[in-house]
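And then subunit A:
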Amino acid sequence: MLPPVFGVLFDGIAYGMLLFVLSVGLSVTLGLMNFVNLAHCAFAMLGGYVTVTLVNIFGWPFLATLPVAFIAAAVTSVVLERLLYRRLYRASDLDQVLLTIGLAFISVSVAAYIFGTIQQPIATPAALRGSFEFFGIGLGKYRLFLIGVALLVTLAMVIGLEYTRFGAQVRASVDNQRMARGLGIDVDWTFASTFALGSGLAGLGGSLAIEIVGLDPNFSFTYLVYVLIVVSVGGLGSIAGSFAAAMLIGISDIAGKYYVPELGAFLIYMVMVVVLMWKPAGLFGKR
Partner candidate 1 sequence: MSALDTTASAGIALSTSGLSRSFGSLVVARDINLSLPVGARYALIGPNGAGKTTLINLMTGMLPPNAGTIALGGEDITELSPQARVKRGLARTFQINSLFANLNPLEAVTLAVCERRGISPRFWENIGVNKDAIEEAYDILTKLKLGDVAYQTTRELPYGRQRLLEIALALATKPKVLLLDEPAAGVPQEESGDIFEVVASLSDDLTLLFIEHDMHVVFRFATHIIVLVGGAVFTEGSPAQIAADPGVREVYLGKRHHG
Partner candidate 2 sequence: MANPTPNPTANPTAMTPQAYLLARGRWHPLEIAFWLATLLPFILFPNYLSLASQIAITALFALSLDLILGYAGVVSLGHAAFFGLGAYSAGLFSKYVWGEPFSGLLVAAALAGLLGYATSFIISRFRHLPLIMITLGLGLLAHEVANSAHWLTGGSDGLQGVRTEPIFGVFRFDLYGKTAYAYSLAVLFIVFLCARRLINSPFGLALRGIRENWNRMPAIGADSRAHIRKAYTIAAIIAGICGALLTQTTNSASLESISFQRSADVLVMLVLGGAGRLYGGLIGAAIFMVARDQFSGIAPQFWYFWIGVLLVAVVMFLPNGILGGLSKIYAKWSRK
């Protein structure tokens, strides 16, 4: 028999994986474009609502909606990027914060208008319900699935960034934009497609999150805080950093809620403030 701490650890890891999928896109786009995108979780929420609609109204199987959620978030984000974000790449942090907070506010209202303010129910496939018994602790099947998806995403991102031509262009643009332009890399296009990919991943994360944390119009803000904490603790533009930070925050949050519930979210805010004071650029940050 394993002591219950392993169960808590397992839930923490699953939650951390979810945070990773939600935030890694923001980390990459922030590192790449230095753009403070506070509307990132609005794209996640969009993915969530796409899944809910397809499953509950059109009767799609849950798994089939995941790619659609990804594409919907990616396409919406690239439209906004071309229309609005692009003009503010050189603007101050404050302008970027204001624009994207504005978009997040709009997303909350639109979601509330269409879907109401209630939590959205979702039916996950029977195969993902229930749990395995493992030396006396229950491992939720859905959480195992979530961990699997997150590991796949990590693997795909690492391979994509390290071994493909596109990945090389992204890394070159992150390191030195002027040099990248000089080498004939279409930096604008690289920006836009990275942005779309990052938001698409957020959309995927939004769909995956419904089962774990639920979905309501406040998702844009509730999880924005978590995502920002992960990104700033991990360090901008670092996949490894986001992964480590997501694990750290996921496990501390679940463990905190389990062992010292009266502290509430206190613990993760503390973790963030302490890490940033120790390393202002985050655990894996370069700058």
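Simple rule for what comes next: contacts are C-beta pairs under 8 Å (C-beta built on N, C-alpha and C of every residue); 3 or more make two chains touch, one makes a residue touch a chain; residues count from 1.
Candidates were picked such that all candidates are chains of the complex that A comes from, given by their letters.
Every value quoted in this text rests on a predicted model; they were computed, and no experiment measured them.
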Touch assignment for subunit A within the complex, options 1 or 2: 2
Of all residues in subunit A, those that touch candidate 2 in their complex: 30, 36, 84, 87-88, 91-95, 97-99, 101-110, 112-113, 117, 217, 221, 225, 228-229, 232, 236, 262-266, 269-270, 272-273, 276-277, 280-282
